[in-house]
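Just one protein chain is left out here, and the rest sit where they should.
For reference, chains read A, B and C in written order, and residue numbers begin at 1 within each chain.
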Amino acid sequence: MSCPVTIELSGGAELLFDNKKKLEVVLPENSNPWTIKTMLPWVRDNLLKERPELFMQGETVRPGILVLVNDADWELMGELDYSLQPNDRIVFISTLHGG
Amino acid sequence: MSCPVTIELSGGAELLFDNKKKLEVVLPENSNPWTIKTMLPWVRDNLLKERPELFMQGETVRPGILVLVNDADWELMGELDYSLQPNDRIVFISTLHGG
Amino acid sequence: CLEKSDNLSNEQIGRYSRQLILPEIGVKGQLSLSSKSVLIVGAGGLGCPSAVYLAAAGVGRIGIVDYDEVELNNLHRQILHTEKRVGTPKSSSVASSCTQLNSLVECIPYHLQLDSTNALRLIKQYDVVLDATDNVATRYLLNDACILANKPLVSGSALRFEGQLTVYNYEGGPCYRCLYPKPPPPETVTNCSDGGVLGVIPGIIGCMQALEAIKICAGIDPSFSQKLLLFDGLQGSFRSIKIRGRQPTCPVCGDNPSITELIDYEQFCGARANDKVN
Partner (left out) sequence: CLEKSDNLSNEQIGRYSRQLILPEIGVKGQLSLSSKSVLIVGAGGLGCPSAVYLAAAGVGRIGIVDYDEVELNNLHRQILHTEKRVGTPKSSSVASSCTQLNSLVECIPYHLQLDSTNALRLIKQYDVVLDATDNVATRYLLNDACILANKPLVSGSALRFEGQLTVYNYEGGPCYRCLYPKPPPPETVTNCSDGGVLGVIPGIIGCMQALEAIKICAGIDPSFSQKLLLFDGLQGSFRSIKIRGRQPTCPVCGDNPSITELIDYEQFCGARANDKVN
């Protein structure tokens, strides 16, 4: 099933995505329902503009990136196993350390 | 038709409502659909705890109170004539002047 | 009003280096900032934080209007004053603190009450105006003066644990009268003396006013034109509201304005333009 989702970037994560803070995408037809686990490599291969190692590490996001599903921490939603629903809003936030 | 709505108060308007910032109410069965115009006297007579003249003036809210319908200025929604939909969120904001 | 330089000095480059490297600012934005002037009306809870961050950012000229003197009970929120300056004019206290931080910025204190006789002349000398006042009459006065002089007005207010912010008269956006055609009944108006205010609430709103003014001065669109920010510090909630556009029927900014010069605002509001006891 294809699945339309909104992807948002903040905290500097947008710098890896051509400085775009918001992307409306349709995840293409897939034999299995999309999860965050299957979405991450798709995002890396299709949307990321540079330095994939600054986005993913192994099969998950690199340390220091927080993932939100519809304004909630993905940890509350099942992390990698969360099944994406149409029109979900997924946010990748790079943690800030400056002061 | 009865109509459940959320009423929120801020900027000091809550002081007229027993210091409550949020009220979940069901507007009772009515022969005509509820509008803000018909809701205002109902709110005044059923929810207001003191000094109704600080809430309404004539058939509308007193100057210095801004009304929001689902996070938009009611002027964009038809003001008094707006027809309430179930689960609408109506906010009464008293304008602040201090600094 | 201010002459626009083509280059930053070495001192400016050093001082502003951390904001010069922001692509949205850069040398162009910094030169624009230093060629702009901002008038802050009110040297109190909102005016203090907005003045110091505008000075820090390198706005070319900052005017500070206040008729009042520093009192001890101001110091819980008016953070540019000091105990030693109790009894001295607030406007010069703010100007001194800003100059100690950044002597490249010209800070001009105006120890006077803004009224219909002096507002237009003063406002015409500035590019952006900040409403950091504490009463309804001065808010209508400032609004009308900004419409007549065609200056954007960055308006903040605070009371108890709450704050509100919006930008009026920015590129065709609404004005204060579009939103509030009639003044509130005087008995419904609460000032900080009567209602109280937690000091850091105007701190947050004043910083937001500085941010919006800095963006305008650097050539970046402000975020709160035709939008109203509502902040509740007790709940920790920020809400951004879409508000009406300019009203063609507005008596001051509409298509056929009836107000073409400043009026008597104390009479219009039925309230004094200061919170002093009569």
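The rule is simple: a residue touches a chain if its C-beta (ideal position, glycine included) is under 8 Å from a C-beta of that chain, and two chains touch if they have at least 3 such contacts.
Small disclaimer: the values here were computed from a predicted structure and weren't measured.
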item: Interface partners of the hidden chain - shown chains only, full complex considered; value: A, C
item: Sole contact to the chain not displayed, among C:39, C:52 or C:65; value: C:52
item: Residue of C:36, C:90 or C:160 in touch with the missing chain, whole complex considered; value: C:160
item: Interface residues of chain A (partner: the chain not displayed); value: 10-12, 21, 54, 57, 62-64, 66, 68, 71-73, 75-76, 93-99
item: Contact set of chain C toward the excluded chain (per top definition); value: 11, 14-22, 24-25, 49, 52-53, 56-58, 72-73, 75-77, 79, 81-84, 100-103, 160-161, 192-201, 203-204, 207-208, 210-212, 214-215, 220, 222-224, 227, 229, 233-238, 240
